[in-house]
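Only a portion of the chains appears, each positioned as in the full assembly.
Per-chain residue numbering starts at 1, and chain names A, B and C are given in the order in which the chains are listed.
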């Protein structure tokens, strides 16, 4: 089964999610600077979610780059990830429009957590399809970022009920951690490429 | 005629349908857990429709994978399928926002039924283009799932006027039935591939 | 310059236009059959516009299939066509929600007319890039459909102020005329392919 259609479909869904989120940034009625003020938390939520979708797209890109074949299980693990990502516009809007209230901030973290779990499942599904000497498995190595993130999301969800601002700070911290694209995969793939095309 | 553009266009439309449905999940005004309660049926309807669009995308993927050429009839049979799928956001929203009332639940089933019929027509159109020894025809075999589904949808539509919940249970049952991707096609294609590239 | 990105971008825009139109089909508040009644003209307008976008996608597909190279002029002629097509959701919604009043029906026809003109300009731009022995030029032949359509749109626009229903009938008639995909191009391309690969 070819992987290009699963990539194209995922690109489409991610492109729409990232763009639809901006619709929550409703055009204000006033024309003064004060009219923009209530939009600030919505804008900041949008910025954070844009970063997250960008990170997912980047890592998805790298992950499928090191994937040769896809099967039915991978298709569904991928759709499962897209499902949780598709809830980003909702949680982003709810958190942003309520000036970072406790429950919406916790729910935002819950969807981040479920997306991280879905990403992990997708990664395991691809590795199990690739077999014992999986290119992806050697590329991700210890995957400490992938293991740490859900723990922080869960902690931040709890913290949100005490201080939503600290929770959002934690979500932002994890995003910054991921902003650096997965150089491990890039390195291993580069090494793999070099081995195959030594004169390249 | 190349099949890649019909795949790309279908991927685009399906990606938008699956993502636009989430817009019916309107950001609530409250910030308490109670504010999410009225959204539960909308969320469950979204989940069911997400599953259905995922199933259609999966099967569409498999079907076109075993298709070499497309002609004008296939283009229009494909657009006909996309038309019925494009009504999913409407019927999903109507069913979800009315706490699963009778008529919206029946109309939801009607659109499922028409999409199933459109899928069947598309399948027959491709098979007739492929000729007597059609790869797709041998791949789908008896196609009992494809034949059973419309019957169940029609039955569930009737049941909806008595008990919408049972109707939704039936829609969910059919979805679960299809969740397993069409291994028949995968198997036949794999066999076909082996025959052509015996050393692969 | 490669043509695949212009195709991908056009596919994306057309896929979004065709799907966004369905958002005008607003989820009704009631759950009785009567709640669907006011949606009927909106639904029929959507159906007609879906047909038109499908026709444009089909013909666009055929046109670019017979195009080898694209230049800056073709890029802009294509964007010009997409601009007029992007107004379809607006005119469809306005016509549908006003039970086919005179002015919205005429404006619907005006946008159809401008899209037809833009399509014609794009066709001429491609032919002029292809030079004297243009494959596309020989494929479209007399192009009587392309020449007749704008005339009918213009006539129907005028008629709309007397009888919107007749105008819509004329729009539908032209759509049905185009529903048959451009077999001329298919035939010429097939011939062209046969000449180049006689043993294919």
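Definition applied: a residue touches a chain if its C-beta (ideal position, glycine included) is under 8 Å from a C-beta of that chain, and two chains touch if they have at least 3 such contacts.
As the structure is a computational prediction, the values presented were derived from the model and not from experiment.
Identical protein chains form the entire complex, numbering 4 copies in the structure file, with 3 of these shown.
Here is the rule we go by: only the chains that are shown with their structure count from here on.
Remark: chain B and chain C have CA centroids separated by 26 Å (rounded to whole angstrom). Distance from the chain A centre to the chain C centre is 37 Å, each centre being the mean of its Cα atoms.
Residue numbers of chain B whose C-beta contacts span two or more other chains: 8, 12, 15-16, 20, 23. Across the complex, chain C meets chain B through its residues 7-8, 11-12, 14-16, 18-20, 22-23, 25, 27-28, 31-33, 36, 47, 50, 54, 57-58, 61, 65, 179-181, 183, 186.
Residues 1-2, 5-6, 8-9, 12-13, 15-17, 20, 23-24, 71-72, 75-76, 79, 82-83, 86-87, 89-90, 93-94, 97-98, 101-104, 107 of chain A touch chain B in their complex.
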